[in-house]
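Pasting a structure below so you can have a look.
The other protein chains are all here in position, but one chain of the complex has been omitted.
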Amino acid sequence: MKDAVKLTSSRKLDHLRICAEEDVECGDAGFNDIRFVHNALPECDMEAIDLSARFLGHTFSSPLFISAMTGGHPGTKDVNARLARAAEKFGLGMGVGSQRAALEKPDLKDTFSLVRDEAPHAFLVANLGAVQLRDHGIAWAEKAVEMIDADALAIHLNFLQEAIQPEGDHNAVGCFAAIGELCRDFKTPVIIKETGCGISAATARKCWGVGVKAIDIGGWGGTSWAAVEAVRAGKGRSARDKALLTLGQGFAGWGIPTVVSLAEVLATGGPVIASGGVRSGLDVAKGLAFGADLCGMALPLLKPAMESDAALAHAIEAVHRELTVAMFLTGSARVTDLRKAPVHL
Amino acid sequence: MKDAVKLTSSRKLDHLRICAEEDVECGDAGFNDIRFVHNALPECDMEAIDLSARFLGHTFSSPLFISAMTGGHPGTKDVNARLARAAEKFGLGMGVGSQRAALEKPDLKDTFSLVRDEAPHAFLVANLGAVQLRDHGIAWAEKAVEMIDADALAIHLNFLQEAIQPEGDHNAVGCFAAIGELCRDFKTPVIIKETGCGISAATARKCWGVGVKAIDIGGWGGTSWAAVEAVRAGKGRSARDKALLTLGQGFAGWGIPTVVSLAEVLATGGPVIASGGVRSGLDVAKGLAFGADLCGMALPLLKPAMESDAALAHAIEAVHRELTVAMFLTGSARVTDLRKAPVHL
Amino acid sequence: MKDAVKLTSSRKLDHLRICAEEDVECGDAGFNDIRFVHNALPECDMEAIDLSARFLGHTFSSPLFISAMTGGHPGTKDVNARLARAAEKFGLGMGVGSQRAALEKPDLKDTFSLVRDEAPHAFLVANLGAVQLRDHGIAWAEKAVEMIDADALAIHLNFLQEAIQPEGDHNAVGCFAAIGELCRDFKTPVIIKETGCGISAATARKCWGVGVKAIDIGGWGGTSWAAVEAVRAGKGRSARDKALLTLGQGFAGWGIPTVVSLAEVLATGGPVIASGGVRSGLDVAKGLAFGADLCGMALPLLKPAMESDAALAHAIEAVHRELTVAMFLTGSARVTDLRKAPVHL
Partner (left out) sequence: MKDAVKLTSSRKLDHLRICAEEDVECGDAGFNDIRFVHNALPECDMEAIDLSARFLGHTFSSPLFISAMTGGHPGTKDVNARLARAAEKFGLGMGVGSQRAALEKPDLKDTFSLVRDEAPHAFLVANLGAVQLRDHGIAWAEKAVEMIDADALAIHLNFLQEAIQPEGDHNAVGCFAAIGELCRDFKTPVIIKETGCGISAATARKCWGVGVKAIDIGGWGGTSWAAVEAVRAGKGRSARDKALLTLGQGFAGWGIPTVVSLAEVLATGGPVIASGGVRSGLDVAKGLAFGADLCGMALPLLKPAMESDAALAHAIEAVHRELTVAMFLTGSARVTDLRKAPVHL
């Protein structure tokens, strides 16, 4: 058991390094197929554009959401601290990575709790796998929320990753029931979140049905966990590694493109965070135009977060600048005006 | 006549080598145009997924079918033995290559009969060309079945290959009548099988009409016999070789893509084996989702079968693993559940 | 005047060389977008396939037509003689190149009349530009027919080429009236033929209206006269050459693709020769399947015709072989059966 916990924790660091250094993106989230109709006479003041967005009763300074990435290993503290400081500074929402490791091994807690320390006013989202929820019940959910004094709890669905990893949990039975139970009794709002394969209309309907409060798309076209596992396996030489490599490559194309998933989920309800392959302020604008409430980025913020506060601030400012220009050129004074901006498909 | 028999036999070895060593694949079977809709909450247990499939009253441990490849030359014995042992071990169905050579020259029989020796419990499919059936009648069909104690008899249609080979049989008249006669009188179920050009709806309807029991698509997008002949001819320098090269290249694009043919045939009836360009467990899953009962692979199993039992086992396990993951991620506990899995086209 | 005649004649040789040696093909005639539906049980005998075709009351041994190319310069005699011998040997129809030079300078006549000498039984088509017809009247038409004892007279429309050449005839007025007059009074059937830009439905309707007996598509996607002129100009350095180069490149994309033009013209009537970018026996089969009566090739026969009788025979045999296989695999015993062969678009 101890070894398994160590594995969970050290894998976190592995993933961080691979994601930062190797090519783990795959496919096309669909943003390139959307073009805004230029408004040559926008009649609005770019300097007065209001980026503030509302989601789950909270007001954010911008619709950019820092998607769940890390925590659970001492080596991830710096990254998490920088992300948290940026969330605080820019008034962004932020999700932490899966808290499983810290729930299994409490002395890892501070790799998560520092996030709240650094971002006392930010909207923070706790993070737990659906499998862990099923296996450990509401107790873990409560602990996860408590650990960072979270404003919401994301239950992530990552069965592609689980299925590919030989050590993964290959049984999904009972996860949906556990989500239903959680939603019935829990005070903190529950978000359902994919991690790169997207959510279908059918899955979304099931989730709304049991009281899920928001869906985070996590669609295909950005970071691919199949690609990450393929890269990890490609470094080894055993038959097991070769099999894992093949499997990872085979499923790098699996998933619902973010824009397709967004359309599917929005047809069933909301609110929704668009994420997976969001790569620029223009992509954020497109996600919002399609109807998303917030747009999440993980990978594009990882590299600068590993570097410095300044690099991360630059990256976020670039997104805001591009989003602002897109809003200006469609005559959108507020983020919600983007929904009325005409687009060519 | 003796020389012709020798030719048939030695060509078998030639083909095996060319297929294993050269690029003889051409086109696109269509599987890449199909995407499963990811089920983020599959509610099934991957370890409990049941790969068993039924076809012609028989139960297989998996829907993977080893398509007809070889036999008929002493040098093909090893390959056939390995394929047979894999069929036995993994509970797969298997077709042998054309038995013509052994019917013409009985001392080659053991290159086929060893298949039954190695796979005493497997569902084995005997194999005869439509032209041989027409020319030699039910007698040969009976002998072919007997030779391997077959569970079914595939009559293969390969008129593209016949047409391109100067020594091929260029007359197709009477083949359909022969198939009709065979189906009327034969106890063993008759399968009609193409070898890389696919079956149209019209041809399928004619076949069901005379009592054919199953169709094996053998569609375009995988091994191309036109390409094989072009490679063979490309090694020579005579005017005849040059003409054959041109002709082979000209017809490498000829045929109905497997997925198109599958849709056409399934609209007319079944059961159906999808084959031709099936290259992974994901392709198998897609074929099943489209309605196929089994999915056949030839070329991808050839190279490992020429290497060792272990290599072949690895290849088959990789297919099973990928198929299992695809079933898991669409929430399909049984192979037939895949037919209900939603797909994007 | 003498100089102009010399120019006409020497340009002929220039064109022949450029077409044989440089890349003068441009675009896509559309044949690649057509796929035959494979007939796995064709029930016909390939050796008994009948390639004979009828057109303007004549029976040809094959639907392959040798499109108008040359004559008019002593250096073109060999090529014309070889083409003629092939037409005679294989029972093909053949068009000669524009007879203008020989009509302007009678001692060049034998470069055309030898075609009849070499092909006493072939269906030969005389050739005159619409501009020459307008300027010289029926007298020249009669002389052109007489010169080769022609079975039909093609009036070619080549206004792209005329427009691009500074020395070209830039006035098209009166050409249609001249065609109308010719058709009224002429005993020999009149064919209207483009030379690489195709015929639209509107033009076809006008032609049928005045008594034109057949249309030769000459569509875009094969030899491009704009490309030929660009190559010619690219060899010079004068401002005039540079302007011509730009103009030639600018119009290399101009024209109606052969398959599109074929569909347009067939919607208005027939018979029709499909030509322009026909590059193989498979293309011939596709043209026939679309409804053409004959299919013409120019450029692909030029190189072998410049080489030897044997090379030309090989090229023609390759076309016939490929056409025959395509007919076999669609179960078409006669050329007209191809019209019923199903195709995927």
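Read from first to last, the chains carry the letters A, B and C; within each, the first residue is number 1.
The criterion applied here is as follows: contacts are C-beta pairs under 8 Å (C-beta built on N, C-alpha and C of every residue); 3 or more make two chains touch, one makes a residue touch a chain.
Source: prediction; values computed, not measured.
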Determine which of the presented chains are touched by the chain that is not presented, and list them.
A, C
Which of these touches the unseen chain: A:Gly97, A:Gly198 or A:Gly281?
A:Gly281
Have a look at C:Gly93, C:Gly129, C:Gly198 or C:Gly221 and name the one touching the chain we're not showing.
C:Gly198
Residue of A:Leu41, A:Ala139 or A:Leu345 in touch with the missing chain, whole complex considered:
A:Leu41
For the chain that's not shown, point to the residue among C:Gly255, C:Gly287, C:Pro300 or C:Gly331 touching it.
C:Gly255
Under the stated touch rule, tell me which residues of subunit A contact the chain that is not displayed.
35-48, 280-282, 314, 317-318, 321-322, 325-326, 328-329, 331, 342, 344
Touching the absent chain: which residues on subunit C qualify?
130, 157, 159-160, 163-164, 170-176, 179, 192, 194, 197-200, 202-203, 206-207, 220, 239, 243, 246-247, 250-251, 253-256, 260
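Throughout what follows, only the chains that are shown with their structure count from here on.
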Connecting every touching chain pair, does the picture come out as line, ring, star, complete or other?
line
Rounded to the nearest Å, the gap separating the Cα centres of subunit A and subunit C is 63
Per the C-alpha means, the centres of subunit A and subunit B lie apart by a whole-Å value of 45
Two or more partner chains touched - positions in subunit A
none
